[in-house]
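I have a structure I would like to understand better, so I am pasting it below and will then ask my questions one at a time.
In this view, the complex is presented without one of its protein chains, the others remaining in place.
Residue numbering begins at 1 within each chain, and the chains themselves are lettered A, B and C in the order written.
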Amino acid sequence: MFSNLSAGALGLSLDHPTAVDLAVKHGFGGVDPDLAHFASLGGDAAIAEHAAAVREKGLAWGIAGLPVPLDGPAEAFRTALVELPATLALARAAGVDRMGTWVRPMHEDLDHRQNWRLHLSRLSIVAELLADAGIRLGLEYIGPKTFWSTERFPFIHGIREARELIAESGASNVGLILDSYHWYTAGESADDLAGLTDADIVSVDINDARSDRERDEQQDLDRRLPYATGVIDLEGFADAIAAAGYTGPVKVEPFMKELAEKPVDDVLADVSERIGRFTV
Amino acid sequence: MFSNLSAGALGLSLDHPTAVDLAVKHGFGGVDPDLAHFASLGGDAAIAEHAAAVREKGLAWGIAGLPVPLDGPAEAFRTALVELPATLALARAAGVDRMGTWVRPMHEDLDHRQNWRLHLSRLSIVAELLADAGIRLGLEYIGPKTFWSTERFPFIHGIREARELIAESGASNVGLILDSYHWYTAGESADDLAGLTDADIVSVDINDARSDRERDEQQDLDRRLPYATGVIDLEGFADAIAAAGYTGPVKVEPFMKELAEKPVDDVLADVSERIGRFTV
Amino acid sequence: MFSNLSAGALGLSLDHPTAVDLAVKHGFGGVDPDLAHFASLGGDAAIAEHAAAVREKGLAWGIAGLPVPLDGPAEAFRTALVELPATLALARAAGVDRMGTWVRPMHEDLDHRQNWRLHLSRLSIVAELLADAGIRLGLEYIGPKTFWSTERFPFIHGIREARELIAESGASNVGLILDSYHWYTAGESADDLAGLTDADIVSVDINDARSDRERDEQQDLDRRLPYATGVIDLEGFADAIAAAGYTGPVKVEPFMKELAEKPVDDVLADVSERIGRFTV
Partner (left out) sequence: MFSNLSAGALGLSLDHPTAVDLAVKHGFGGVDPDLAHFASLGGDAAIAEHAAAVREKGLAWGIAGLPVPLDGPAEAFRTALVELPATLALARAAGVDRMGTWVRPMHEDLDHRQNWRLHLSRLSIVAELLADAGIRLGLEYIGPKTFWSTERFPFIHGIREARELIAESGASNVGLILDSYHWYTAGESADDLAGLTDADIVSVDINDARSDRERDEQQDLDRRLPYATGVIDLEGFADAIAAAGYTGPVKVEPFMKELAEKPVDDVLADVSERIGRFTV
């Protein structure tokens, strides 16, 4: 696995060239791709040249966002499918091979079984289209009870259900986005990660949690930097990820607005060091 | 449909002969069977004689409890199956043709899909055994959020999921126990009852809710007598039940301990009158 | 229900205006829409004018083919979705409100459960897009064993499975295309049609079967005109369709090449008379 600079996940507004430079400067092993930036480069050749230059700097690509909603009206899904090939073409041109999205852990109207069929139907189609483009899809489940319990029908909010959805999709290019924060808030342990292989994991997020809240009171958007409080057993999480032979990106996504107000070099030096503790 | 005296549901300790007499006295159309009492009568002939006498008084049988757990360890289920024929024989001897149970709306360990398969497996077997004995099975879903949100994995807590479980069981002798309290706390309306027929409903409970609490704050064991507060739209509920052509028992299950402290005749006169408003 | 002239189903090559005229001449109550012809008319206004003229002649629209594959590669499905709105617009402009397709009853590679999830995923999306356009979707199951047993993995080949797929789709605008030939070859009886309503049936085909073959030896593409041999219980089929309160089109689809070689007026007079025996 390698440390990945995801400016968006840190709440930082960095243009892509700056993000690449800062990733190098602070010793990251990868950086998130920026498809909008790629689109501005003026063609596949220019994109490939850019990608080669990034690789030359010792950086691998992290993960791009999936531009297709897994729920919502069929017409929105259809429209996203119309536009998907153009996005996939940008990704292919740059050699990006991971995309990810998350699963909304509840629904105001669709019960668990209806929502399952909805997600399964969308996921199967999208996964096959991504497979055609040589891209893996990561699916992130959401753990906090303060999130999944807010509507009438809770949905997938743990690793077991996420893995079952992926298995039913029949797609071999779909895996998990594992976030220590969701793993912790879902009440899961290293046992729940046993048996995973590199093929089952598309991306890893590491975060810590506030120490002044019970697990079921933790908020999705109020986290701490990894190793900040020790609430989350990042050692156990790291051991399990390593045991899986994971080779992909590791990033931090703390949802701490104050990071944007600090000197960016300070933030990135700190984040890089924290991910370094995890990936060794 | 007919008003049914269920002493247990009212929190009253009445022996069976007394319950029968009071049901007649207060104009109920039926009374819950008491299988333990039947067992004490000394054989099928005596049970049949008793049942005939009850019928003679103008009373139909309400609904008996299902003596089989739909969740829990397989060994507990197996043991219940060993003992089930004796219970079914008592019911048959008396002409009882309805049994019911409820579905626990959450689980601390099994996720929605695992719990679904567990319930489906148990339900299918039990339903067929009851069908062999000419008995219908009623399944009650539980609506209050203060109940289903208390463990890691919420489960069936609305009519749609309950109906889907019944349909998947493939059993034609399984239907719903519809309780206005669950219907209300589940956020359902008359639309959710549209299309039901008498075959889909095994028993009906009518209750009202406290007026000083929001829907999502209502407690399962703290209800009000029907028409007490007007929080629950019992008119809409009654219209839908009537539109289904429902022919079975209607009872009250308010979980109000104070009822046991009042003169029983006062309580039953009041309850009978309230159900009478519903069944007309 | 009304008799419907479907030239394609009869193996006749009739241009749309001719089909309309012949439908009138031979007393049909409807005619299949021809979306390609509509597209040639030069705009929604012209299409609406044409549709009004057809209606004026006393004809209702039958059913159009669904231009989306329910199986096959995701990219083919995606492409079909890109093009679907244009087709739906033609249908809407003409007031066509029924589209249909059939389910391939076996697969060389996908087992029953994989194929189920594939069909469910595609069906859910397509059904919602059609619902947005005010169009109902009919699904035809295929009965002959000589068809479903030809590959490694048989799939839906009876009404029960077809209805379950439709129910799981969660779509209220999807129903069955009921063909007496599939009903017969599937070994089904009037009991299997009990409880159906008009909302469950989108189109009806009536055909008879060869009298010199056992049921399991019947070929999908070698049928007989309705009432030709009496092998199929068309009276029982008709009674069940009538009991459902069906209001839609009834057509004949005999796959008899010799029809194309006979005088078209002779063929249509005969077919119209045969459907007339059914729809009375």
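Keep this in mind: a residue touches a chain if its C-beta (ideal position, glycine included) is under 8 Å from a C-beta of that chain, and two chains touch if they have at least 3 such contacts.
Keep in mind that what you see is a predicted model, and the values were worked out from it rather than measured.
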Practice problem: Considering the entire complex, write down the shown chains that touch the omitted one. | Solution: B, C
Exercise. Determine which one of B:122, B:163, B:224 or B:274 touches the chain that has been left out.
Key: B:122
Quiz prompt | Contact residue for the chain not shown (choose from C:40, C:149, C:211 or C:247) | solution = C:149
Quiz item: Of the residues listed, B:5, B:20, B:66 or B:84, which one is in contact with the missing chain?
Solution: B:84
Practice problem: For the chain that's not shown, point to the residue among B:74, B:221 or B:242 touching it. | Solution: B:74
Quiz item: So which of B:170, B:195, B:230 or B:245 would be touching the chain we can't see?
Solution: B:170
Quiz item: Residues of subunit B in contact with the chain that isn't shown?
Solution: 73-75, 77-78, 81-82, 84, 114, 117-118, 120-122, 124-126, 128-129, 132, 168-170
Quiz prompt | Those residues of subunit C which, in the complete complex, touch the missing chain | solution = 111-114, 116, 149, 152-154, 158, 160-161, 164, 186-187
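The rule is short, and it goes like this: only the chains that are shown with their structure count from here on.
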Quiz prompt | Highest C-beta pair count, chain pair | solution = A-C
Quiz prompt | Same-residue or different-residue interface between subunit A and subunit C, half as cut-off | solution = same
Practice problem: Provide the C-alpha centroid distance between subunit A and subunit B, rounded to the nearest whole angstrom. | Solution: 47
Quiz item: Which subunit C residues touch at least two other chains?
Solution: none
